[in-house]
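As structure tokens, the structure follows; a few thoughts come after it.
The other protein chains are all here in position, but one chain of the complex has been omitted.
Entry: subunit A
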Amino acid sequence: MVFKLFGNARSRPTLRVAHILKEMQVPFEFVAIDVQGNEHKTAEYLKKQPFGQIPYIDDDGFVLFETRAICKYIATKWRGQGPALFPDPSDLKATALFDQALSIEYSNFDNAAVNIAVEKVYKPKYLNKPTDEALVAEQVSKLEAKLEGYEAILSKQKYLAGEYVTLADLYHITFGFYIVEEGGLMLFTDEAKYPNMARWWKDITSRPAWLAVKGGL
């Protein structure tokens, strides 16, 4: 049975999963969830994803949610079919540095990035609500405080976990891209201020697998 991705065609988290499916060359079927109609809050949906969030996947009966868990599962199951997006699990130190990079994305980037994306893009574009510019300024400031840390790491190594690209780098794209391209905030592309971060950002966002899904499903 073909791998099924249940989500929304333009949802950032859905596109994060679609990106990795493309990286690993896994054929999949996209099933649109009626988010406007609150399908993701129905009792039927909650049986699959108890938090009422999108996306989730069904791989021949194996149901999984949380995009980062899904992406890691795809990169593991189809390892060898695409780039090695995480280190060999038998290498404990490399794995630890990979987990460190994953955590950096989650704790230093994700929260502010999501808040900015919601305010600058999602609310005006899809909900017809005004942007809370004060909140945006606060969240941008929060994110900017972290960019020094990113620059420090990326000045010593090519990617967040070491010399090879991993899922930890790629997870930044879906919201980061949204903020830069649709929100008009040139946060990670300032070559003068953060040359290594700009280098890294350009590298990861040029990947063909991302370009294939960036416009939506």
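We take it that contacts are C-beta pairs under 8 Å (C-beta built on N, C-alpha and C of every residue); 3 or more make two chains touch, one makes a residue touch a chain; residues count from 1.
Note that in this section contacts and distances are computed from a predicted model.
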Hidden chain of the complex, named as in its UniProt record, picked from "LLGL scribble cell polarity complex component 2", "Guanine nucleotide-binding protein subunit gamma", "Telomere length regulation protein TEL2 homolog" or "Glutathione S-transferase": "Glutathione S-transferase"
Of A:3, A:28 or A:73, the residue in touch with the unshown chain: A:73
Contact with the hidden chain (one of A:15, A:33 or A:64): A:64
Residues from subunit A at the interface with the omitted partner, ascending: 46, 50-52, 62, 64-70, 72-73, 76-77, 89, 92-93, 95-97, 99-100, 102-104, 106-108, 110-111, 146, 148-149, 152-153
